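Okay, handing you the structure first.
Note that this complex is displayed minus one protein chain, with the remaining chains in position.
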Amino acid sequence: MKTSDLILQTATKLILFLIVLFSVYIFFAGHYTPGGGFVGGLLTSGAILLLLLAFDMKTVQTILPFNYLYMVALGLLFAIGTGAGALLFNTPFLTHAFGDIHVPVLGELHLHTATLFDLGVYLVVVGVTMSIIQTIGGDE
Amino acid sequence: MEILMAFVVGILFMSATYLMLSRSVVRIILGTTILSHGVHLLLLTMGGLKGGAAPLVGENASSYTDPLPQALILTAIVIAFGVTALFLVVGYRSYKVLGTDNMEKLRGNEGND
């Protein structure tokens, strides 16, 4: 029997972007308030999971042709790279640098290398969650 | 509050032990999940259940809760999550390859002869 999941599919198309946007917001909010790469990553993988529920694995693979294992590795590389950057300045591993930079259009920006580290965490979380889901769910 | 928590943790441990002593692999995995929940609750209780403000910048409170146990729990949850996922995959794979999820039938004797 072929089930009709028209409502779910239509709703997903709308909600998906909201979730992803919210996850990006949460990701950046994590600097001084609750949030961060971990939660943001989980939200994003939740969005992809919704996509997987509404459509099937093949469709999602064609929309998002990522190798999630490489994504994990890339995320780790970001995180380790940020940490190891401290080695160049002879400060302890994982020491972060930050400062305010004036950018013409955007105005004063507070930049922090912890964001790069968090980006790594984000990628790792999305990659790990998705590869787990693919491994468990991919088998018919 | 601490007494209540102690009971909850005890009940969680009890159910986890019961589940882990059963023969089915899936029940065992569920048991480990419940065990990890019990452990996290215990860690939270052990850090002290003081009713201070959230330890955030800008909360001008007189007392704050200890953020460390929460950080530890987050780490422990992530680890437990990863291990459980892996355990589920292993359980599923071994069910497909070995054709059983009964631990009684998974006794090994190769190499003992």
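Worth a mention:
Every chain is named by a letter (A and B) in the order it is written, and numbering of its residues begins at 1.
As a working rule, contacts are C-beta pairs under 8 Å (C-beta built on N, C-alpha and C of every residue); 3 or more make two chains touch, one makes a residue touch a chain.
Convention: contacts and distances are computed from a predicted model.
Think of the chain that is not pictured: of "Amino acid/amide ABC transporter membrane protein 1, HAAT family", "Carbon monoxide dehydrogenase large chain", "NADH-quinone oxidoreductase subunit I" or "Na+/H+ antiporter subunit D", UniProt labels it "Na+/H+ antiporter subunit D". When the whole complex is considered, the residue among A:Leu69, A:Leu109 or A:Ile136 that touches the unshown chain is A:Leu69. Shown as candidates are A:Ala84, A:Leu111 or A:Ile136; the residue that touches the absent chain is A:Ala84. If you put the missing chain back, the residues of chain A touching it would be 69-70, 72-73, 76-77, 80, 84, 86-87, 90-96. Interface residues of chain B facing the missing partner chain: 20, 25, 28, 32, 35-36, 38-40, 42-43, 45-48, 68-69, 72, 75-76, 79, 82-83, 86-87, 90-91, 93-94, 97-98, 103, 106, 108, 110-113.
We adopt the following convention: only the chains that are shown with their structure count from here on.
If each chain is reduced to the centroid of its CA atoms, chain A and chain B end up 25 Å from each other. Interface residues of chain B facing chain A in the complex, by the touch rule stated above, are 56-58, 74, 78, 82, 85, 88-89, 92.
Chain contact summary for the complex, chain A toward chain B: residues 32-34, 38, 128, 132, 135-136, 139.
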